[in-house]
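For this depiction, one protein chain was excluded, whereas all remaining protein chains were kept in their positions.
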Amino acid sequence: MSASDLWSIVPELWLAGLAIFLLLVDLLTARKSLVGVVAVMGLLLSIIPIGSLLTQGARTVIFGSYAVDGFAVFFKILTVIATALVVLAAIDWLPGRSQYEGEFYALLVFTALGLVLMAASTDIILLALSIEFVSLTSYVLAGYLKGDVKSNEAGVKYFLYGAAASAVMLFGFSILYGLTGSTNLYEIARRVANAPLPALYLSIALMLSGFGFKISMVPFHQWTPDVYEGAPTPVAAYLSVASKAAGFAALVRMLMVVVDPGRLNWILLIAVLSAVSMTLGNLLALPQRNIKRMLAYSSISHAGFLLIGVAAFRGDFGTPGLLIYLLGYMFTQLGAFFVAALIGQQLGTDDIPDYAGLSRRAPVSALLMAVFMLSLTGFPPTSVFIGKFYVLAGAIDNGLLWLAIVGVVNSVISLYYYAGVIRAMYVMPAASTVPLREPAALQVALGIAGLGTLLIGLYPQPIIDLARSAVLLLRI
Amino acid sequence: MLSLIIFLPLLGGLIILFLPKTSERAMKQIALICSTASLVFSLLAVTQFRLGGGMQFQERYSWIPSIAVNYHLGVDGLSLPLIVLTAVLSVLSVIYSWRMDVRLKEYLFLFLLLETGMLGVFAALDFFLFYIFWEVTLVPMYFLIGIWGGPRREYAAIKFFLYTLVGSLAMLLAILILYFNAEPHTFSMLELIRQQPLADAPLLAALAFWGFFLSFAIKVPMWPFHTWLPDAHVEAPTAGSVILAGILLKMGTYGFVRVSLPMLPGTFKAYAFFIAVLALLGIVYGALVAMAQTDLKKLVAYSSVNHMGYVMLGIAAAAGAVGDPSKAAAAATALNGAVFEMIAHGIITGGLFFIVGVLYDYRAHTRGVDEFGGLGARLPVYSGITTLAMLASLGLPGLMGFVAEFLVFLGSFGVFPYLTAVAVTGVVFTAAMFLWTIQRIFLGPLNPRWATLADMDAREKLTLVPLAVLMVIFGLYPKPLLDLINAAMSGLVTALR
Partner (left out) sequence: MIPVPYYLTISAVLFTVGMAGVLVRRNALVIFMAIELMLNSVNLTFVAFARQLAAIEGQVAVFFVIVIAAVEVVVGLAIIIAIFRARSTVDIDDVDLLRG
């Protein structure tokens, strides 16, 4: 380890420092929204050291346990943007619900640090630690509203599920270590060729439970609706994009670096899991009335869609498609949750029928929500369309036409419940015509989410370039 | 030029979005100005169009280079008339909607967005762009039906939305299959036509063909995919019905001629007879069911199923003649007829939906055919135009519908003689249906309920008279339009021989 190693992890050090600094600021000021503003500024500033990594070549630092490559940088950018947006939304949402505001922002930034570590770990010990780090802060965030029984319940369910899943995953890690005698992913990849196949299968299957939990893939998805519904809305938004993205990062790195599909056919396994996740998530989303539950089930279905990108990893479409999808989905899903947060705050309800007449009461938010719903369905020109286009193209390019067809059928099914939200907002008569207050910071966060959704949809070229270079470096 | 035609309406829509809610007059004026400007430019394009010049007014800019997507526009004798038709019907719809007062801002914005989408579909020469425009048309139509529709609007709107989304996603897969089999990978429609990437891969070609087929057939709609159409038509507001019947249905048939026929000719030929049979079923079924309707709007809707059957028969006949030089002349005639029928049906059925709207929206508030009677004496202008449009629709010589149907039958007879013979009987049913309708509404004793009904006002005349004039002009002198169409279609048939 050398000093240059430290330079390579400046973004991580910055995030850790920022989180600690936030705790200090929280001690010193009575105006808690200031902590949030400082958090947003600090997160935005971290883009500078992250951006400076873009120009450097791919390498591993700290005894080969930590990757500094385009793939990691992509997820750093994604995590930082998502965290900044969520903090921004929470500034307007949190006051009056919890007396511990400053700690909330600090915890979010700590979680961001964990997510960044997760996406870049190339050593199973570090990977396990960062996954646990993210989980632990997430449990606290999910149960953050101490006085709210639903939030308590979300916390305890998330905790019990998550702890069990990560224990299973750790058991998988220990078997992988036993098969290869190393904890470094690249070293494992070299030695795994001699490992007995059944044991390898077992260890991969056990590990999948940990990753599957993070990305809410069927059959490790049951926590998702309960936690999204009960957790504070900004936290649910955060879990559904940032945590999911980092889970995918770890999963992709693990599968692509370690396991040769020629030896262990995980492509079919992932493809089947993808099809099942898409379908089950969608079918369960259909009868939902609560917007957060609906978004939870739809996020299961999107996890299935994203898995197409994992299964179709050969060629220029699958893996870059996964990254593009994740980034596009981040903006759209965050936006949808922010509207849900706004309505939850102003009307005190999360039921979709209560959105009736929103187009009159909060025209801008309603319009944006309509855009988000159409984007989640996959209508062009929006960001999720580009993502879906890419992963479907990847599936066809990889000869997984059946999976593409399953995806298409699911897109049609999903239209039904997404259109239900639009129907409530635009078609159903308003119960009241009093205009809703639209708080400033939440509006800014919403605007950025909307802008991101549309811009990526209209001009995806820069994102595509970024995603392609990220994946290129991963394969070395 | 084409970009201007396509995006002027959207520009107007965006301006309207930022106007205060109270300035309704300004909104309407902007909508009218923008759609009229679009029409003027499209007519300008017609005057500058060179017959036999292939794709013209091409615009091509790199958009997403990493997957070879270009912003590529262009028109030929097939798309140009459809663009003009779109512009005409849009302007007339804006005029007709002048009295709209419910949520005007959203209405005009969605309407103009819809116009941009439709114009874009007809002008796009890059599949990615084509797909985006195709999808863009769905969303405003959903809102138009869902917000401003009739009593069962929510059901009709979501049904329309789901049906057409199934189709467009199937198309997306088909597009991707073509893309990955072309070398180099490309979304350019012209390049794909030149390459014929699936000529040697019959299985993939069949998959791609059925993907496109599902999408276009739902849009047309062909029997048995037509069930969304009566619901959507009946519930949609008048202008929505006009656009739906006049333009959106044409997107399906346009797709068959622009995509399926030139890109997958061999596959299309293999299934041509089957598709012709479906078209025939549509013709007969549409006419018979229309006859049984008492709701005027439903009647016109089913007559659309019937007429689009003629279009599909013509296209299927042309596909059946692929690779057979002896039938090339018949194929060209059938295709000319099919495309002419698209335009004719747009003008005539668009007019008929306006006519229904004139009676229903502002006067009688009922569409039951049997509830009227003797309106002929009471509303002379209205009756005259209605009769003219219905006669044109049933194919009376001297009016636009006749030319189209005649050409379709003439051409198809050379390829599928027996099917065509059966199809001609459809004309008899259509004639019976429309004549009977005319009789029930306009002749006989005047129902006293309607004694105070007023004839059409100036704005309604402004909407309907141009369409009536077009029906007569192109009925008596179809040559300019036919030449335009023929320039493109004969080129296509030559390429397929």
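In order of appearance the chains are A and B, and numbering begins at 1 in each one.
The rule we apply is simple: a residue touches a chain if its C-beta (ideal position, glycine included) is under 8 Å from a C-beta of that chain, and two chains touch if they have at least 3 such contacts.
In this text, all values refer to a predicted model and were calculated from it rather than measured experimentally.
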Touch partners, limited to displayed chains, of the chain removed from view: A
Among A:Thr183, A:Ser274 or A:Ser359, the residue in touch with the chain that has been omitted: A:Thr183
Residue, one of A:Ala154, A:Val421 or A:Ala467, that touches the chain absent here: A:Ala154
Touch criterion as defined above, residue of A:Ala19, A:Leu94, A:Val168 or A:Leu368 at the omitted chain: A:Val168
Chain A, residues in touch with the chain not shown (by the definition above): 124-125, 128-129, 132, 136, 139-140, 143, 146, 149-150, 152-157, 159-160, 163-164, 166-168, 170-171, 173-175, 177-178, 181-183, 225-226, 229-230, 288-290, 293
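The criterion applied here is as follows: only the chains that are shown with their structure count from here on.
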Euclidean distance of C-alpha centroids - chain A vs chain B, Å: 43
Complex contact set, residues of chain A against chain B: 316, 359, 374, 377-381, 389, 392-393, 396-397, 401, 404-405, 408, 411-412, 415-416, 419, 423, 426-427, 459-461, 464-465, 468
Chain B to chain A touching residues, read off their complex: 63-67, 106, 131-132, 135-136, 138-139, 142-143, 146-147, 153-154, 157-158, 161-162, 165-166, 169-170, 172-173, 176-177, 179-180, 207
